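Note that one protein chain is taken out, while the other chains of the complex remain in position.
This part shows chain A:
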Amino acid sequence: MFPELNNLLNTTPDRAEQGKLTLLCDAKTDGSFLVHHFLSFYLKANCKVCFVALIQSFSHYNIVGQKLGVNLTMARERGQLVFLEGLKSAVDVFFQAQEKPHPLQFLREASAGNLKPLFEFVRDALKPVDSGAAGWTYPVLLVDDLSVLLSLGLGAVAVLDFIHYCRATLCWELKGNVVVLVHDSGDVEDEENDILLNGLSHQSHLILRAEGLATGFCRDVHGQLRILWRRPSQSTSQRDQSLTYQYKIQDRSVSFFAKGMSPAVL
C-alpha cells in the first residue's frame, strides 16, 4: 500500500470504513497501481480478501505485492486470500468437467449470460466460516477488471447486476468492502462501458480516477488522480468532496503532490 495515498484518503488499515463500494477508473493511463494498493492495504488490515483477477497472472500480483510488503503466496496458503486467476481457470471451463457451474461459466454460453456462478463463487469464498478460528476482520472483494467482462460478451446490465448482488451480500449483509476497476474508454464511444461506469459511479461511495495528463506523456508526472467522495453516511448537508492530485510512480511507492508542484519543476 502507498502511505501517501492513505494520507490523501484519510484512512489506515486499522480504521478503514466498512460497507463501502470503491470504484477505480482510469482514462488514458494505467490505473493498476490502485489495484495493487488496495490489495496490499486490505491484506495488511487482516481482512479476508477474494481477488477476481482477470487481467494478470498470480505471479505478477505476487511480485508487485512483495515490493509493497505483502506475500500473496503465504496469504493464499493460510486462507486469507482466495484468488481466482481468470487467465488460467478460463481454460478449465472447457477442459474440466465440473459438478457445479464454473465461476466463468458465461464463456461457454452463446447467448448473453449472467454472472450468477461468479457471484456464488465470491459469496462462498467470503461467507464467514462457522468455526470462526481464523478471525479475519471483514470480507473484501477486489475485481481487476470489469471492463474485460464486457469484452468477453456480457452486457453492462449483467455486470451491474453482479456488482449489485456483491454489494447486497458483502457491503450490506457482511459489512465488508468491494473495490472494482473499470476502464474509461474516453474518446472511443463505447456505450456499454459508459453505462457500466456511470451506473457504478452512482452506487459508489468513493471514486478514484487516474487520468493521463491532458498535455501528454511526461517523465516526472505520470498522471493525475481525482478523488471523489460520494454519499457521506452521516449528514447530507455535507456536499460531495472532490480533490485532485498529480502523481509519479516509482519502484516501490507512488508520490503525490498538488497540481504543478512536482519536485521536478520546483
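Following the convention adopted for this analysis, a residue touches a chain if its C-beta (ideal position, glycine included) is under 8 Å from a C-beta of that chain, and two chains touch if they have at least 3 such contacts; residues count from 1.
Please note the rule applied: contacts and distances are computed from a predicted model.
Note on the omitted subunit: UniProt lists it as "Elongator complex protein 5", one of the names in "Vacuolar ATPase assembly protein VMA22", "alanine transaminase", "Transcription and mRNA export factor ENY2" or "Elongator complex protein 5".
When the full complex is taken into account, the listed residue touching the unshown chain is A:Tyr165, out of A:Phe106, A:Phe121 or A:Tyr165. Considering the whole complex, the residue from A:Leu8, A:Ile55 or A:Val157 that touches the absent chain is A:Val157. Only one residue from A:Lys88, A:Arg108, A:Arg231 or A:Lys259 touches the chain missing from this view: A:Arg231.
Residues of chain A in touch with the missing chain: 114, 116, 119, 157, 160-161, 164-165, 168, 172, 191, 194-195, 198-199, 201-203, 230-231, 233, 235-237, 239-240.
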